[in-house]
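Here the structure is laid out as C-alpha coordinates; the discussion comes afterwards.
Here the complex is missing one protein chain, while the rest keep their positions.
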Amino acid sequence: MMITILLFAHLQETVGKDRIELPIEQLTVMELKTALKQTYPLLELDHVMTAVNEEFARDNSKVTAGDIVAFIPPVSGG
Amino acid sequence: MMITILLFAHLQETVGKDRIELPIEQLTVMELKTALKQTYPLLELDHVMTAVNEEFARDNSKVTAGDIVAFIPPVSGG
Amino acid sequence: MSNNLFEIVEEPIEINAIIKKVERREAGAITTFIGTVREWTRGKQTIYLEYQAYIPMAVKMLAKIGEEIGEKWPDTKIGITHRIGRLDISEIAVAIAVSSPHRKAAYEANEYAIERIKQIVPIWKKEHWSDGETWIGDQLENVPYESGRPNVKDVE
Partner (left out) sequence: MSNNLFEIVEEPIEINAIIKKVERREAGAITTFIGTVREWTRGKQTIYLEYQAYIPMAVKMLAKIGEEIGEKWPDTKIGITHRIGRLDISEIAVAIAVSSPHRKAAYEANEYAIERIKQIVPIWKKEHWSDGETWIGDQLENVPYESGRPNVKDVE
(Lines give C-alpha, C1' and ligand atoms only; values in the text may rest on other atoms or scores of the structure.)
Protein backbone atom coordinates (compact mmCIF):
# COMPACT_ATOMS: atom_id res chain seq x y z
CA MET A 1 0.00 0.00 0.00
CA MET A 2 1.08 3.50 -0.80
CA ILE A 3 0.49 6.98 0.52
CA THR A 4 -0.65 9.19 -2.35
CA ILE A 5 0.39 12.84 -2.34
CA LEU A 6 -1.45 15.34 -4.54
CA LEU A 7 0.22 18.56 -5.65
CA PHE A 8 -1.48 21.66 -7.01
CA ALA A 9 -0.70 25.08 -8.42
CA HIS A 10 2.96 26.14 -8.06
CA LEU A 11 3.82 23.03 -6.02
CA GLN A 12 2.83 20.92 -8.98
CA GLU A 13 4.93 23.01 -11.32
CA THR A 14 7.92 22.95 -8.98
CA VAL A 15 7.91 19.17 -8.72
CA GLY A 16 6.93 18.65 -12.36
CA LYS A 17 4.11 16.24 -11.57
CA ASP A 18 0.72 16.28 -9.91
CA ARG A 19 1.07 13.24 -7.67
CA ILE A 20 3.70 11.28 -5.79
CA GLU A 21 3.27 7.78 -4.38
CA LEU A 22 5.33 6.73 -1.40
CA PRO A 23 5.55 3.16 -0.03
CA ILE A 24 5.21 4.10 3.64
CA GLU A 25 3.04 2.41 6.27
CA GLN A 26 2.44 5.27 8.66
CA LEU A 27 3.86 8.67 9.65
CA THR A 28 2.70 12.15 10.65
CA VAL A 29 2.01 15.02 8.28
CA MET A 30 5.11 16.77 9.62
CA GLU A 31 7.29 13.71 8.99
CA LEU A 32 5.87 13.43 5.50
CA LYS A 33 6.72 17.05 4.77
CA THR A 34 10.26 16.54 6.04
CA ALA A 35 10.68 13.44 3.88
CA LEU A 36 9.43 15.25 0.78
CA LYS A 37 11.69 18.23 1.33
CA GLN A 38 14.70 15.90 1.20
CA THR A 39 13.75 14.76 -2.30
CA TYR A 40 12.06 17.80 -3.86
CA PRO A 41 12.66 21.58 -3.80
CA LEU A 42 9.53 22.11 -1.73
CA LEU A 43 10.58 24.52 1.00
CA GLU A 44 7.09 26.08 0.81
CA LEU A 45 5.68 22.94 2.41
CA ASP A 46 6.27 24.63 5.76
CA HIS A 47 3.71 27.23 4.77
CA VAL A 48 0.93 25.25 3.14
CA MET A 49 -2.07 23.52 4.64
CA THR A 50 -2.50 19.79 4.39
CA ALA A 51 -5.60 17.75 3.68
CA VAL A 52 -5.82 14.05 4.46
CA ASN A 53 -8.64 12.29 2.61
CA GLU A 54 -10.18 15.65 1.68
CA GLU A 55 -10.27 17.09 5.19
CA PHE A 56 -7.87 19.70 6.51
CA ALA A 57 -5.34 18.08 8.87
CA ARG A 58 -2.71 19.21 11.38
CA ASP A 59 1.04 18.64 11.29
CA ASN A 60 0.71 15.98 13.97
CA SER A 61 -2.12 14.14 12.20
CA LYS A 62 -1.36 10.53 11.28
CA VAL A 63 -1.15 9.45 7.66
CA THR A 64 -1.54 5.75 6.91
CA ALA A 65 -0.96 3.72 3.76
CA GLY A 66 -4.03 4.10 1.53
CA ASP A 67 -4.60 7.73 2.54
CA ILE A 68 -4.61 10.57 0.05
CA VAL A 69 -2.67 13.60 1.22
CA ALA A 70 -3.04 16.91 -0.57
CA PHE A 71 -0.96 19.99 0.02
CA ILE A 72 -3.15 23.07 -0.16
CA PRO A 73 -1.29 26.31 -0.85
CA PRO A 74 -3.19 29.47 0.06
CA VAL A 75 -6.29 29.29 -2.10
CA SER A 76 -7.31 31.92 -4.63
CA GLY A 77 -10.70 30.88 -5.94
CA GLY A 78 -13.64 33.20 -6.34
CA MET B 1 -55.26 76.10 -18.14
CA MET B 2 -55.81 73.42 -15.56
CA ILE B 3 -53.98 71.87 -12.66
CA THR B 4 -53.85 68.09 -13.18
CA ILE B 5 -53.96 65.85 -10.12
CA LEU B 6 -52.88 62.21 -10.40
CA LEU B 7 -54.13 59.60 -7.97
CA PHE B 8 -52.64 56.17 -7.30
CA ALA B 9 -53.24 53.04 -5.28
CA HIS B 10 -55.97 53.34 -2.66
CA LEU B 11 -56.43 57.08 -3.34
CA GLN B 12 -57.42 56.21 -6.89
CA GLU B 13 -59.85 53.59 -5.69
CA THR B 14 -61.34 55.92 -3.07
CA VAL B 15 -62.03 58.65 -5.60
CA GLY B 16 -62.98 56.24 -8.37
CA LYS B 17 -60.71 57.84 -10.96
CA ASP B 18 -57.01 58.26 -11.61
CA ARG B 19 -56.95 61.97 -12.39
CA ILE B 20 -58.77 65.19 -11.53
CA GLU B 21 -58.47 68.45 -13.43
CA LEU B 22 -59.09 71.71 -11.60
CA PRO B 23 -59.40 75.15 -13.28
CA ILE B 24 -57.18 76.99 -10.80
CA GLU B 25 -54.44 79.52 -11.58
CA GLN B 26 -52.23 79.12 -8.54
CA LEU B 27 -52.28 77.81 -4.98
CA THR B 28 -50.06 75.92 -2.53
CA VAL B 29 -49.96 72.16 -2.12
CA MET B 30 -51.63 72.58 1.27
CA GLU B 31 -54.44 74.68 -0.21
CA LEU B 32 -54.92 72.10 -2.95
CA LYS B 33 -55.20 69.31 -0.39
CA THR B 34 -57.77 71.30 1.57
CA ALA B 35 -59.80 71.97 -1.58
CA LEU B 36 -59.78 68.31 -2.55
CA LYS B 37 -60.83 67.15 0.90
CA GLN B 38 -63.97 69.28 0.58
CA THR B 39 -65.03 67.39 -2.53
CA TYR B 40 -63.65 63.90 -2.02
CA PRO B 41 -63.33 61.48 0.92
CA LEU B 42 -59.56 61.92 0.98
CA LEU B 43 -58.67 62.41 4.61
CA GLU B 44 -55.44 60.48 4.01
CA LEU B 45 -54.15 63.45 1.99
CA ASP B 46 -52.75 64.77 5.26
CA HIS B 47 -50.44 61.78 5.38
CA VAL B 48 -49.25 61.40 1.80
CA MET B 49 -46.34 62.98 0.00
CA THR B 50 -46.88 65.24 -2.95
CA ALA B 51 -44.97 65.49 -6.22
CA VAL B 52 -45.20 68.49 -8.51
CA ASN B 53 -44.03 67.77 -12.04
CA GLU B 54 -42.42 64.51 -10.91
CA GLU B 55 -40.40 66.00 -8.05
CA PHE B 56 -41.30 65.66 -4.38
CA ALA B 57 -42.74 68.96 -3.07
CA ARG B 58 -43.59 70.48 0.30
CA ASP B 59 -46.96 71.59 1.60
CA ASN B 60 -46.02 75.23 1.05
CA SER B 61 -44.80 74.65 -2.53
CA LYS B 62 -46.65 76.62 -5.22
CA VAL B 63 -48.73 74.85 -7.84
CA THR B 64 -49.52 76.74 -11.04
CA ALA B 65 -51.91 76.01 -13.90
CA GLY B 66 -50.21 73.56 -16.26
CA ASP B 67 -48.51 71.71 -13.42
CA ILE B 68 -49.04 68.02 -12.77
CA VAL B 69 -49.54 67.19 -9.11
CA ALA B 70 -49.32 63.61 -7.91
CA PHE B 71 -50.17 62.34 -4.46
CA ILE B 72 -47.72 59.67 -3.40
CA PRO B 73 -48.95 57.37 -0.64
CA PRO B 74 -46.22 55.46 1.19
CA VAL B 75 -44.59 53.41 -1.53
CA SER B 76 -44.35 49.65 -1.53
CA GLY B 77 -42.26 48.73 -4.55
CA GLY B 78 -39.44 46.26 -4.51
CA MET C 1 -35.83 44.98 -22.90
CA SER C 2 -34.03 48.16 -23.88
CA ASN C 3 -30.58 49.40 -22.98
CA ASN C 4 -31.87 51.91 -20.45
CA LEU C 5 -30.32 51.34 -17.06
CA PHE C 6 -33.51 52.33 -15.23
CA GLU C 7 -36.81 50.92 -16.38
CA ILE C 8 -40.39 50.20 -15.46
CA VAL C 9 -41.69 47.34 -17.60
CA GLU C 10 -44.87 45.33 -17.97
CA GLU C 11 -43.28 42.17 -19.36
CA PRO C 12 -41.43 39.46 -17.41
CA ILE C 13 -37.95 40.52 -16.32
CA GLU C 14 -34.98 38.71 -17.86
CA ILE C 15 -32.17 38.74 -15.31
CA ASN C 16 -29.47 38.08 -17.89
CA ALA C 17 -30.49 41.18 -19.81
CA ILE C 18 -30.01 43.34 -16.70
CA ILE C 19 -26.63 41.77 -15.98
CA LYS C 20 -25.54 42.44 -19.56
CA LYS C 21 -26.22 46.14 -19.09
CA VAL C 22 -23.68 46.49 -16.30
CA GLU C 23 -20.95 44.11 -17.49
CA ARG C 24 -17.57 45.77 -17.99
CA ARG C 25 -14.09 44.42 -18.60
CA GLU C 26 -12.76 46.25 -15.55
CA ALA C 27 -15.48 44.84 -13.28
CA GLY C 28 -14.66 41.60 -11.47
CA ALA C 29 -17.83 41.45 -9.38
CA ILE C 30 -21.50 41.66 -10.24
CA THR C 31 -24.18 41.38 -7.57
CA THR C 32 -27.83 41.04 -8.37
CA PHE C 33 -30.92 41.32 -6.26
CA ILE C 34 -34.08 39.66 -7.48
CA GLY C 35 -37.29 40.41 -5.66
CA THR C 36 -39.93 37.79 -6.35
CA VAL C 37 -43.55 37.42 -5.34
CA ARG C 38 -43.62 35.49 -2.08
CA GLU C 39 -46.51 33.17 -1.42
CA TRP C 40 -46.54 33.45 2.38
CA THR C 41 -46.18 36.57 4.53
CA ARG C 42 -46.61 36.06 8.25
CA GLY C 43 -48.98 33.17 7.73
CA LYS C 44 -51.09 34.93 5.07
CA GLN C 45 -51.24 33.43 1.59
CA THR C 46 -50.79 35.65 -1.44
CA ILE C 47 -52.59 34.57 -4.61
CA TYR C 48 -51.07 37.26 -6.83
CA LEU C 49 -49.86 40.86 -6.69
CA GLU C 50 -50.62 43.95 -8.65
CA TYR C 51 -48.01 46.67 -8.93
CA GLN C 52 -48.88 50.18 -10.02
CA ALA C 53 -46.39 52.97 -10.71
CA TYR C 54 -46.32 56.64 -11.48
CA ILE C 55 -44.15 55.64 -14.37
CA PRO C 56 -42.27 58.78 -15.45
CA MET C 57 -41.49 59.76 -11.88
CA ALA C 58 -40.56 56.19 -10.95
CA VAL C 59 -38.00 56.09 -13.76
CA LYS C 60 -36.67 59.46 -12.61
CA MET C 61 -36.34 58.25 -9.01
CA LEU C 62 -34.57 55.05 -10.10
CA ALA C 63 -32.11 57.23 -12.00
CA LYS C 64 -31.70 59.42 -8.91
CA ILE C 65 -30.81 56.31 -6.88
CA GLY C 66 -28.26 55.54 -9.59
CA GLU C 67 -26.76 59.01 -9.14
CA GLU C 68 -26.60 58.61 -5.37
CA ILE C 69 -24.78 55.33 -5.83
CA GLY C 70 -22.40 56.88 -8.33
CA GLU C 71 -21.41 59.38 -5.64
CA LYS C 72 -21.08 56.83 -2.82
CA TRP C 73 -19.43 54.04 -4.83
CA PRO C 74 -17.80 55.78 -7.79
CA ASP C 75 -16.51 52.65 -9.55
CA THR C 76 -19.87 50.89 -9.75
CA LYS C 77 -22.38 50.65 -12.57
CA ILE C 78 -25.99 49.87 -11.74
CA GLY C 79 -29.12 48.84 -13.61
CA ILE C 80 -32.59 48.55 -12.08
CA THR C 81 -35.77 47.21 -13.67
CA HIS C 82 -39.11 47.09 -11.88
CA ARG C 83 -42.12 45.34 -13.30
CA ILE C 84 -45.73 46.49 -12.88
CA GLY C 85 -49.10 44.93 -13.53
CA ARG C 86 -50.23 41.52 -12.35
CA LEU C 87 -47.52 39.18 -11.02
CA ASP C 88 -47.99 35.60 -9.92
CA ILE C 89 -46.09 33.73 -7.20
CA SER C 90 -42.33 33.48 -7.88
CA GLU C 91 -42.39 36.03 -10.70
CA ILE C 92 -39.72 38.73 -10.60
CA ALA C 93 -40.96 42.15 -9.44
CA VAL C 94 -37.60 43.92 -9.32
CA ALA C 95 -34.07 43.17 -10.45
CA ILE C 96 -30.99 45.16 -9.53
CA ALA C 97 -27.53 44.48 -10.95
CA VAL C 98 -24.36 46.23 -9.82
CA SER C 99 -20.92 45.72 -11.31
CA SER C 100 -17.74 46.84 -9.62
CA PRO C 101 -14.02 46.13 -9.79
CA HIS C 102 -14.23 44.70 -6.25
CA ARG C 103 -17.03 42.86 -4.53
CA LYS C 104 -17.59 44.89 -1.37
CA ALA C 105 -18.92 47.90 -3.26
CA ALA C 106 -21.10 45.67 -5.42
CA TYR C 107 -22.85 44.25 -2.35
CA GLU C 108 -23.17 47.57 -0.56
CA ALA C 109 -24.47 49.53 -3.54
CA ASN C 110 -26.95 46.79 -4.36
CA GLU C 111 -28.42 46.72 -0.88
CA TYR C 112 -28.53 50.51 -0.80
CA ALA C 113 -30.51 50.49 -4.04
CA ILE C 114 -33.27 48.21 -2.77
CA GLU C 115 -33.56 50.19 0.46
CA ARG C 116 -33.95 53.42 -1.49
CA ILE C 117 -36.46 51.88 -3.90
CA LYS C 118 -38.62 51.12 -0.90
CA GLN C 119 -38.34 54.74 0.24
CA ILE C 120 -38.63 57.04 -2.75
CA VAL C 121 -39.82 55.28 -5.90
CA PRO C 122 -43.55 55.79 -6.57
CA ILE C 123 -44.58 52.17 -6.99
CA TRP C 124 -47.41 50.54 -5.06
CA LYS C 125 -48.20 46.93 -4.41
CA LYS C 126 -51.67 45.51 -4.00
CA GLU C 127 -51.74 42.12 -2.30
CA HIS C 128 -54.45 39.77 -3.41
CA TRP C 129 -54.64 37.42 -0.43
CA SER C 130 -56.58 34.22 -0.22
CA ASP C 131 -59.03 36.18 1.97
CA GLY C 132 -59.19 39.66 0.38
CA GLU C 133 -57.05 42.43 -1.06
CA THR C 134 -54.98 45.28 0.35
CA TRP C 135 -52.85 48.09 -0.97
CA ILE C 136 -49.62 47.77 0.98
CA GLY C 137 -48.97 51.03 2.73
CA ASP C 138 -45.25 50.97 3.30
CA GLN C 139 -42.15 48.93 2.68
CA LEU C 140 -42.31 47.33 6.11
CA GLU C 141 -45.60 45.74 5.14
CA ASN C 142 -47.15 46.70 8.44
CA VAL C 143 -49.32 49.66 7.48
CA PRO C 144 -51.96 48.25 5.18
CA TYR C 145 -54.56 50.65 3.90
CA GLU C 146 -58.12 49.54 3.97
CA SER C 147 -59.25 48.31 0.65
CA GLY C 148 -61.02 51.01 -1.37
CA ARG C 149 -63.93 50.44 -3.63
CA PRO C 150 -63.13 47.28 -5.51
CA ASN C 151 -63.39 46.91 -9.28
CA VAL C 152 -62.10 50.42 -9.91
CA LYS C 153 -59.28 49.51 -12.24
CA ASP C 154 -55.83 51.02 -12.25
CA VAL C 155 -55.28 53.17 -15.28
CA GLU C 156 -51.63 54.07 -15.13
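To keep things simple, chains are lettered A, B and C as they appear, and every chain counts its residues starting from 1.
Everything below uses one rule, namely that a contact is a pair of C-beta atoms (placed from the backbone, for glycine too) under 8 Å apart; a residue touches a chain by one contact, two chains touch by 3 or more.
Quick caveat: nothing in here was measured; it's all calculated off a predicted structure.
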Quick check: which displayed chains does the absent chain contact?
A, C
Can you tell me which of C:E11, C:E26 or C:D131 touches the chain that was removed from the display?
C:E26
Those residues of chain C which, in the complete complex, touch the missing chain:
15-16, 19, 23, 25-40, 89-90, 101, 103, 106-107, 110-111, 114
Give me the chain A residues in contact with the hidden chain, please.
6, 8-10, 12-14, 16-18, 44, 51, 54-56, 70, 72-78
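We adopt the following convention: only the chains that are shown with their structure count from here on.
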Per the centroid of Cα atoms for each chain, what is the distance between chain B and chain C, given in Å?
24
Touching two or more other chains - residue numbers and ranges from chain B:
none
Overlap residues in chain C, where contacts from two or more other chains coincide
none
